[in-house]
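With one protein chain removed, the remaining protein chains of the complex are shown where they sit.
Right, subunit A next:
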């Protein structure tokens, strides 16, 4: 399971990555989770199974959605409340649901 997170600079999502990795480990889910900045995101799409973007760059959603559709990867915006509270488990659930 490869989960790609995207935000403006890849900084605030990297916070979330740590929490999601912890949540995945607790549940024994094999997950590769990483965060990148919006301008370098495209080249990472090929390694991803699910792409999640930070709510602060949801104006880029349409563009990333298109990239995802071209490769058959689900793309969605992370819920702002989960994002703000760095709810790793919640966002991991969200990613798993999207993958299905």
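The criterion applied here is as follows: contacts are C-beta pairs under 8 Å (C-beta built on N, C-alpha and C of every residue); 3 or more make two chains touch, one makes a residue touch a chain; residues count from 1.
Note that in this section contacts and distances are computed from a predicted model.
Engineer: Can you work out the missing subunit's protein name as recorded in UniProt? Choose among "YjbF family lipoprotein", "Putative alpha-E superfamily protein", "Serine protease" or "Permease IIC component".
Structural biologist: Per the UniProt record, the undisplayed chain of the complex is "Permease IIC component".
Engineer: In the complete complex, which positions of subunit A touch the hidden chain?
Structural biologist: Against the left-out chain, subunit A lists 7-9, 11-12, 15, 38-39, 42, 54-60, 62-63, 80-81, 83-87.
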